[in-house]
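The structure follows.
Missing here is one protein chain; the remaining ones are kept as they sit in the complex.
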Amino acid sequence: MNIICLVKFVPDITGFGYDYEASSMVRNHTRMVLNPDDVCALSFAFKVKERHPDSQIQVVSMGPTTVVPHMHDLLRIPVDKGTLISDPLFAGSDTYATSEVLGSYLKTQSFDCILSGSRSLDGATSQVPPQIAEILSLDHMLDISEIDVEKISPTEAVFSVEGERETTTWSMQLPGVLSLGRSSTCKLPYPSYADLQRDVSDKLTILTNKELGLDPSHVGLEGSLTKVVNTYDANSRRRAKTVVETNEEGIEFVFSYLKDRGFV
Amino acid sequence: MNNEKIIEQLKTMLEPTQINTNSEDLYDASADRYKKYAKARNVLDVPAPLAIVYPYTPEQVRDLLVFCNTNLINVIPRAGKTATEGGLENWKEQTLVIDALHLDSIINIDTYNMQATVQAGVPLQVLEDALRKEGFTTGHSPQSKPVAKLGGLVATRSIGQFSTLYGAIEDMVVGLECVFPDGHISKIKNVPRRSGGPDIRHIAIGNEGTLCYITEVTVKMFKIYPENNKFYGYLIKDVDTGIKILREVMANGFRPSVARTYSEEDAAQHFYHFHKNKCVLLFMAEGPKGIVKATGEAIEQAVEKFKDGIIEQVDSKHIENWFNNLNWSQQDIDDEFEGMKEHDSHSGFTTEISADWSTITKIYYNVMKRVKEEYPRFHDLTMLGGHSSHSYINGTNMYFVYNYDIHCAPEDEMRVYHHPMQRIIVEETLRLGGSMCHHHGIGKFRNEWTKQEHGSAYYMLEKLKEAFDPNGIMNFGTIFPQEEGKKYQ
Partner (left out) sequence: MKRILILQDTELPKRSNDLLEVCNRIYGSEDHEAWLLAFSSDRENLPEGFERIILVQDEGILTEDARYICAIIMDLYSHHAFDTILIPGTWLGRMVAPRLAKQLHVGLVAEINDVQRNKDTLEFVRTAYSGNVLAGITMTSNPPIILSIKPGIFSWEPESLPKTIIQHYDKKITSPSSLTCLERKQRPVSYDIRDSEVLVSGGGGAKRAYPLLETLAEALSGDVSASRKLVDQGIAKRTIQVGQSGKIVSPRLYVAIGIDGAIQHVEGLHNVETILSVNTRPDAPICSISDVVVVGDAKIFIEKLLQKIALENEHTTPDQYTSDRGERE
């Protein structure tokens, strides 16, 4: 199998602080981590490789060069090939522009299957994988809970999706794009102690727009079709906690609070 | 002597119930909390001891030591099992762990002369509870209090959370009894003070099981006035401010029982409900009313003097609550173990050092800078910070605390993550003239720097080892560096 894993390194928001005085997030200690859903995608790729040792895994990521140490870590597990698409020109790309950039690279690659996570921790939406599938005219499935490692072949994949009420099992022709949902049981293999020191930079290709040759007006902020114009801190409500009692008023408040948010 | 023979011989000296060869217990006894992650993951690389033995009397301890000394069997003295620096880790194929389990009687609580005598295996909590009933305290309160035992606490020069008032264990021990490898039993009598030559208590206190086996200790006791306790907490601009205020209070001659400064990062994990991403300074004053009042005023004056560095005062209730929930229990330790199995991360690794007032913050900032610049797994660090928690007239300690996600094989964790960090901290501390080991002992993983720690005084330490343990059977690898043990480091 020839597998491409699309991964993203995201800020580890658990390390975020909140500055109550400045009313803003403190991000200077921010550390990047591999997006948890993507861990599941990569972990499945390794399962396939374990079964079919001749399989090739390429990890493709788009982001700043500060994630290079993380890409190196993946290459030490070892992933066979790493591609980091990184150019200041691409900074600020929305999902539309991002999928254009990734799509233009993926069009040049041959693969049986593209694996990705379903959601990314920072954006929490899941637009890029289906958009890439659209660009490549491929089938796609989101929120996959399990791919059958015994049944996957270069032409077909069988997998299941756990919905609210039912679990469904599907088959799909490959090449295609499969997006896995987060499961806490996914783990990546460990690099050996010797590998931890190894120079793997030769396995990592860093691509800029010089290589990809996209029209600069189609990427980055300029190429984006949506624009973030405001940010509001969702945490600021934490200061203004509402305190109620178990009297009628309190219960009424809790009920409508839950109702407003769709919990009842 | 082969292993079967050793066990056979033990059976002639002890009852069967005193000899434990259960493989799970032996696996557990082969390392302490230093390699807790590898232990949790079942990948320890050190040999297991042959047996754990539980003597009932100092005489049985004597017989066991003589037997081991004659047959060159390594001995690891153990009481409480909360060591964190490898002091209880085994590096020898033939090792006997002598556990103070049955040396568990409280011999005497003398409320008039304010001293209590206990055997080495008495848990500190048990003694403390007994004293509390009478309105007294040992004044010793390490986080490990519910689990740690007196023998272990004395052998490792432990310190408690109220040390700034009551002192560390060496200030509390009045006298003790210990057994040497050649079978000699020494009893140091309990007197208020004497000038009878060098203070030989200090040969046993902090020996980490490398010179003798402590069987009994007598410690001071103090009257307790919980109703007078007062708590103070502040959010402060930086670590410097905190250290300056700690110094001010100490240098002016006051002894709060707790005096601490936390870096932003460390504060965030201890005081998540009020830290606001700032450094935290806190105090606790205890004792007779007049002393608490005077100490409280001194704290307020010191804070006032450095008010430019103070952001705001914290509700003292927060400090009190936090303090009441500080100690670990056996359940906490077990839970941590389970937690490490499930998540690939290691929380709360520490290296503790000390230095004088003018040096301590230099070390702190140097370490932070070097870690950022050269620590190879910086991108896996989830937390790096520190706190000062034990102050003296001439300086204070710094407790470096770090957490990280583990992206390597469990057995490689220490050399990939902890050792490079520890190296930076120890190197910077020694370079600037501080001590690399404030209160956890040297154990087995800082022994490469023991000579540097002591400098020309290492001569004295070395001679003690030669004199008391000429065959080198006592806790091989602890304190004193050993070529043969390097493979486990």
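By letter and in written order, the chains are A and B; residue numbering begins at 1 in each of them.
Just so it is clear, a residue touches a chain if its C-beta (ideal position, glycine included) is under 8 Å from a C-beta of that chain, and two chains touch if they have at least 3 such contacts.
Since this is a predicted model, take the numbers as computed values, not measurements.
Which of A:79, A:102, A:121 or A:196 sits in contact with the chain that's absent?
Here the residue in touch with the unshown chain is A:121.
Using the document's definition of touch, tell me which of A:1, A:75, A:133 or A:152 contacts the absent chain.
For the chain that is not drawn, the touching residue is A:133.
Which chain B residues would touch the chain omitted from the figure, given the whole complex?
So the residues of chain B touching the unseen chain are 269-270, 272-274, 317, 321, 325, 331-332, 335-336, 338-339, 342-343, 347.
Since one chain has been left out of the picture, which residues of chain A touch it in the full complex?
Against the missing chain, chain A presents residues 11, 13-14, 16, 25, 94-96, 99, 121-128, 130-131, 133-135, 137, 139-143, 158, 161-173, 176, 183-184, 224-235, 237-238, 241-246, 250-255, 257-259, 261-264.
Simple rule for what comes next: only the chains that are shown with their structure count from here on.
Would you pull the chain A residues touching chain B in the complex into a rising list?
12, 14-15, 17-21, 26, 29, 31-33, 69-70, 73, 187-188, 190-193, 196
Across the complex, what residues on chain B touch chain A?
It is residues 265, 268, 276-277, 344, 379, 381-383, 405, 407-410, 412, 415-416 of chain B that touch chain A.
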